[in-house]
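A single protein chain has been omitted from the complex, and every remaining protein chain is retained in its original position.
Take a look at subunit A:
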């Protein structure tokens, strides 16, 4: 899906513009001046070895991590402006976590309605209607009365996506959404994400699913050691990488059983 912009009028998509972003923990600089643009309606996949800073970058976009320098613009919000209304900004940015982070004390439906009611001040019935619509969207309308611990990992992640969608976000952030899942449930989650992409949602996805990235992403960004090493259309970065570090990473990911023969 390469040019998805404007395919569905229902989504008011927002773009992301990141300029020279830096983030350190103590003396350890994990983001060393990252610049990245996601156009409204685009899907961008962030790939790279663990510790490369891609999750930190994603978490900086809705300010779960506070960058030390640089600017981030999300739609009409300047996230790095100290005066930004963080809660308003986060309402328009959906976040999906590796470990789902569903609220275990609330039913599936209440997980999807609570912030609609408490933050957007929607009525209970309106919130429930929106929640049911989004649970249908991820194929789980029939499980709305269950509790999170009664669901499989894949189902929990789809509920987490429905929960985020219920706030009518203009941008969705995915932080390794399938990394904690049993292999047989990964496909359902990826199918939901693929559908979202087709509907024109702006998506920034940290992932190790190279098949998904190749098929769905408009652009793929390869990060290593806190810098963007290579970026471009998926068919270039994944199928014909130009940088040696990208080649090395992809060789390991795509052929994990490959063993280098070392002579001794």
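In the analysis below, contacts are C-beta pairs under 8 Å (C-beta built on N, C-alpha and C of every residue); 3 or more make two chains touch, one makes a residue touch a chain; residues count from 1.
Here is the rule we go by: contacts and distances are computed from a predicted model.
Set against the options "Amino acid ABC transporter permease", "Quinol oxidase subunit 2", "Fenitrothion hydrolase" or "3-oxoacyl-[acyl-carrier-protein] reductase", the UniProt name belonging to the omitted chain is "Amino acid ABC transporter permease".
From the options A:24, A:71, A:101 or A:179, the residue with contact to the unseen chain in the full assembly is A:101. Residue-wise, the contact with the chain that is not shown comes from A:167, picked out of A:44, A:74, A:131 or A:167. Take subunit A: the residues that touch the chain left off the picture are 62, 64, 87-88, 90-91, 93-95, 97, 99, 101-105, 114-115, 118-120, 147, 149-150, 160, 163-164, 167.
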